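Sharing a structure here in structure tokens format.
One chain of protein is taken out of this complex; the other chains stay put.
As written, the chains take the letters A and B, and residue 1 is the first residue of each chain.
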Amino acid sequence: MAGHGDAHLGPADEALLRVENLHVRFPTGRGTVFAVTDVSLDIRRGETLGLVGESGCGKSTTGRAILQLPPPTEGKVLFEGTDLAALRGETLRRVRTRLQMIFQDPISSLNPNRKVEDIVAEGIRIWDPPPRSPITLVGMALAAVGAVVLLLSAFGVLGLFAVGVALLLAGAAVGLVHVVGGVGQRMTDAERAKVHEVLEAVGLDPEAAWGRRPHQFSGGQCQRISIARSVVTEPDLIICDEPVSALDVSVQAQILNLLEDLKARYGLTLVFIAHDLAVVKNVSDRVAVMYLGRMCEVGPPEIIYSRPAHPYTDALLAAIPEPDPDLRHQQREALAGELPSPLAPPSGCHFRTRCPRAQQDCVEVVPIMAPTGDGRFVACHHPLVDVQVDLATSGRAARSGPDQG
Amino acid sequence: MSTDHLLDVRAISTTFGTPRGPVRAVEDVSFTLDRGHTLGIVGESGSGKSVLSRSIMGLVPNNATVTGSVRFDSFEMVGASPRALRKVWGAQMAMVFQDPMTALNPVQKIGQQIIESIREHLDYSGVQQREAAVALLRSVGIPEPERRLSQYPHELSGGMRQRVVIAIALACGPALLFADEPTTALDVTVQAQILDLLAAQQEERRMGVVLVTHDLGVVATRADDIAVMYGGRIVEKAPTDVLFREMRHPYTEALLKSIPRLDLPSHTRLEAIGGRPPDLLHPPRGCRFAPRCPYARERCHEVEPPLEDAGDGHLYRCWYPVGIASEQTTLASVVEHAQEREPGDAVAAEPVLDTPADEASGAATDPPSTPPREVATGAGDGTTGDAAPARDDPPPAPPAPEGTR
Partner (left out) sequence: MSALPPDIVDPPTPEAPAEVEDAAAAGGAKRPGLGVIGWLSAAWLILVALVAILAPVLPVDDPTQPVRGLARQGLMSDGHILGGDALGRDVLSRLVFGARSSLLVGVGSVLLGLVVGGTLGLISGFRRGRADTFLSSLFDILLAFPQLVLALSLVAFLRPDPGQGSGAAAATGGAAAEVPKSGLTTIQILIIALGVVAIPLLARITRATTLSWAQREFVLAARAQGAKNARLMVREVLPNVLPAMFSIALLGVGVAIIAEGGLSILGVGIELPTPSWGNMIAENRNVRNAPTNALFSPIVAVFLTLMALNYLGDAVRRKFDVRDSAL
């Protein structure tokens, strides 16, 4: 159902990040996947925006599109007023240090063949490469000499050829090991200090962790390393893509607390993407609910969770099993039906095929975001909480069609 | 009430022989289950819950040794011949696995996979087999069952696949069903559908169900009795209402306090459980939870507590259980109780948890004396304290990761 319209966006100059009419479409062999359709949102500095929804809703895709990884099909991503989608090459790469990402799987998001300090320091090194060690330089020199000898031996004799090959081999081996393995890079003192600082900040003992590789750490520790890597460049915004979903319950709490601490310490702004509503509520200042590529509802969590306006939010909340057996008898009937295919999303409101309140206008017209007066916005023709029509900005009423917007 | 239970498990222990030594994944677990009842087994990774259900069924790999007794309807499962077990599997006892992606054979049609089970155990003609398969698919809520029979797993959604997995499990009408994290890989709305389905089937067939999960919310609303596992042992077992109202074991309490809840406000600081799950190669000498337990005293580290009976079917394994003051503690008052008691005193007297002042972990919302403070595991082996006190700790061995479920 959702939605489009931008009634829920605040003034442009107050937002650190402002996404306008984002569309992400993937051409596949079987047709076009409409992953994200006309999503707009904004975040103020220091805020945590929670992006919640089930699989296929496009929340992860939205997060990556914000980082231009890959760039969205359509739409603007305004970071401090600059449209990231319009940046290219070096300029875009430079901006990247200010927007970082944490991933769901703690282990596959770390390079298994690199040491922890190298992984964490990479962000700094890309922009401030440290000098090469002498051994690397010697190795590369040997390889160069060997290549020259080899060339000469083409006119000469077997003996030189062998010597040439040997030199090339040796030099290449040494050079390769050092360049590829990062062995040959000394850490500058500044780098070392920074890596120390962030490792400590995420709760790992730098001395004990130094020189180890990811497979020597547990899942929770790997996630901490991942977080350390993302704060080392001192970003303004971090997109957290399901950062705790793959972790045990008791570790989840540790990591959530850690994120709050780091947010305070480094002055971060977070986009927290998750499917677990309780987790999202715990960390967020505002929550946006997505379904099949569109936004359904956005607003403060207290309001959304206690009085959901959108039928999908309502169904989502009703489906959550609460750890309180007294609520057993309040279990409602589960939401019927299946998620439609993103190759052919329903016309009008995307949620209408499963919505108990759907009517004819839901088939024809895509609903737009409108305020309900309590700081929350909903995109629905028949919401559970009434929309304040007079406060709504005049959004465009779209005709039906899968990708209109 | 007949004294003959459907399932009677006594002192089950499972040990894996690994090159690094025996790993005691399950130790001394006992419980009973009757027809029409659901037992929930709750634990995190490393708790042994999955190993337990497989040990009971007899589905353990070659390097595992299972001791104890499992009487299923007066048939002894432990030590039974593979032939005898195969008669039981599918027909009397079935399992639903976590990941529907991998539980189904990707190159076999759905129909084939369902009929396989029917063909093995029931004496039906080909036509009858097919009819039974269609009826099964219909009963698990799959629309157009005839068409689905000739489809492959990848043509179905995750929720559909899990329904098929359940259909296969129920094909021969077993009396006992193990559901091993049946909804973990599914969206929350689909989860609700699947759990409703399981409940309906259980009622219709009067099955006994063992529901293994890490999600307290799921067991709170679907299980009659709950067993909480930690480090291979059952640390608390009680009827659901009793468990949540009068929990005794600190781990149960800590678990409940560490999960984000919908009824708590945003930015509530969660009380994480410090440390990591125990290393089952070298388990701690006393209570397995002691290294992470905020109430632990000397005896806890020395001697393993036995299973106590609090009456009413409530068993727990703790020397100093919480809530022993026999007030009725509701979930909401759990935090207040924690504030009232002064475990800090008892702890300060013992040099065990002698971490430096980092228990003031910036927990702004909770008073500093709140016990579950974050503990520095200097040796990284489940023992506490950076300056490991002069006691016979087990040698620093690699602990299990907190990890990935």
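As a convention for this text, a residue touches a chain if its C-beta (ideal position, glycine included) is under 8 Å from a C-beta of that chain, and two chains touch if they have at least 3 such contacts.
Since the model is a prediction, treat every value here as computed from it, not as a measurement.
Note on the undisplayed chain: of the listed residues B:17, B:173 or B:265, the one touching it is B:17. Across A:31, A:81 or A:112, the single residue that touches the chain missing here is A:112. Of the residues in subunit A, those that touch the hidden partner chain are 67, 69, 93-94, 96-97, 99-101, 103, 105, 107-114, 119, 122-123, 126-127, 154-159, 161-162, 165-166, 169, 179-182, 197, 200-205, 207-209, 212-218, 220-221, 224, 226, 229-230, 233, 254, 257-258, 261, 264-265.
Note that only the chains that are shown with their structure count from here on.
Subunit A and subunit B have centres, each the mean of its CA atoms, that are 31 Å apart. Of all residues in subunit A, those touching subunit B in their complex are 54-55, 105-107, 203, 208, 217-220, 246-254, 256-257, 260-261, 275-279, 281-285, 301-302, 305, 315-328, 331, 333-335, 338-339. Taken in their complex, subunit B has these residues touching subunit A: 44-45, 157-160, 187-193, 195-196, 214-218, 220-222, 240-241, 244, 254-256, 258-262, 264-274, 276-277, 331, 361-362, 374, 380, 399-405.
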